[in-house]
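Below are the structure tokens for one structure; questions will follow.
The other protein chains are all here in position, but one chain of the complex has been omitted.
The letters A and B name the chains in turn, as written, and every chain counts its residues from 1.
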Amino acid sequence: MDLTLILFIVLAVVAILTALGMLASRSAIYAALFLVLNFATVAIFYLMLGAPFIAMAQVTVYAGAIMVLFLFVIMLLGAEKLPKGEVLPWQRPLAIGLAAVLLAEAGYLLFQRLHITAGLANPGAEVNAPEAIQAMALSLFNQYLLPFEVTSVLLLVAMVGVIVLTKKEKGES
Amino acid sequence: MLLEYTAIAAFIIVTAAIGFIAIGLGMLFGPKKSTDKKAMPYESGMNPIGPGTRRMPVHFYLIAVLFILFDIEVVFLLPYAIAFRQLGLFGLIEMLIFIVILLVGYFYAWKKGALEWE
Partner (left out) sequence: MTFALLIEWLIKGFVLVLVLLGGFAYLTLYERKALARIQVRIGPNRAGPWGILQPIADAIKLIFKEELIPAKADKLLFILAPVVTLVPALVITAVVPWGSEIMMFGRVITLYIADINVGVLYIMSVASIAVYGVVLAGWSSNNKYAMMGGLRSSAQMISYEMSLGLAFISAIMLAGSMRMLDIVEAQRTLWFVLLQPVGTAIFLIATLAEVNRPPFDMPEAEQELTAGYHVEYSGMKFALLFMAEYDKMIAISAIGATLFFGGFRGPFVDTYPWLGPIYMLLKLVILLFGMIWVRATFPRIRYDRLMAFGWKVMLPLSLAIVFITAAGILLAEQVNPLLIWTVPALSLLAGVFTIAMIDRELRRKEYARA
């Protein structure tokens, strides 16, 4: 057992616990905060895989922007305390069923790849070189040009959508 | 492991420890004579009216969504900023297209009065 593996196991447990905490929490604010912790652990996973840019972007965009929006929405609805009973009665069995399917799928993949004995990713100092980020940037803007440009259309749709939803038309009361 | 990030983790632990020690000091030495009057929410000396937390205006939600979109744009501009010398004119036009598509939404928001704060 090397240090990286121990760290990975500890973080994996934290990630699962925060996810469960988010599901079990009766206060929407606490649920959102558990999700922030979960995002932070995922960011550390990215770091361990040698992807510092993605790790930092994860913190900036997910923890720093999207979760702030979640907090705002919770406060907007005044829904800090969740109701006791079930709102959607069919939701729980459906969720359990889908979770079982996902687990089975993950297990199948895991057993299929079991014979590959490659160790954990153990990035060295080369990940921290400025050239590494530059190489990532070059492939983003050359090889993945189309997805990048399409992203802007996606962002545009989101922007128009939120304005249509929240702004009243002139004359409409 | 990435040594530099471990150093940052050590730093985070030190700062959090300082924060908790400071709070602990305050709890240890401060007097504790709480009364009902003291525990009331502060409203400039008046008796508080209504609940403390209430539903907030929808405009904050709008601002938060717009912020996410432009934040993602900034995150995309960061790798561009270190690679644009190699990408040359091609990269500049590429980035301009990206921004112009976003600016269409921005001007729509402006014209719809979404940036106005009533």
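As a convention for this text, contacts are C-beta pairs under 8 Å (C-beta built on N, C-alpha and C of every residue); 3 or more make two chains touch, one makes a residue touch a chain.
All figures in this text were calculated on a predicted structure; none of them were measured in a lab.
J.: List the displayed chains that the omitted chain touches in the full complex.
T.: Touched by the chain not displayed, across the whole complex: A, B.
J.: Considering the whole complex, not just the chains shown, which residues of chain B touch the missing one?
T.: 1, 3-8, 10-16, 18-20, 22-23, 25-27, 29-34, 36, 38-44, 48, 50, 52-54, 56, 60, 63-64, 66-67, 70-71, 73-75, 77-78, 81-82, 84-85, 88-89, 92, 95-96, 99, 103, 106, 110, 115-118
J.: I need the residue numbers on chain A that touch the omitted chain, in ascending order.
T.: Residues 3, 29, 33, 36, 52-53, 56-57, 59-60, 63-65, 68, 71-72, 75, 80, 128-130, 132-133 of chain A touch the chain absent from view.
Please note the rule applied: only the chains that are shown with their structure count from here on.
J.: What whole-Å value do you get for the distance between chain A and chain B if each is reduced to the mean of its CA atoms?
T.: That gives a centre separation of 17 Å.
J.: Touching chain A in the complex: which residues of chain B?
T.: It comes out as residues 1-5, 53-62, 64-69, 71-73, 75-76, 79-80, 82-83, 86-87, 91, 94, 97-99, 101-102, 104-106, 108-109, 112-114.
J.: Taking the touch rule as given, give the residues of chain A at its contact with chain B in the complex, in rising order.
T.: 3-4, 7, 47-48, 50, 52-53, 57, 60-61, 64-66, 68-69, 72-73, 75-78, 80, 122-123, 125, 127-128, 130, 133-134, 136-138, 140-142, 145, 148-149, 151-153, 155-156, 158-160, 162-163, 166-167
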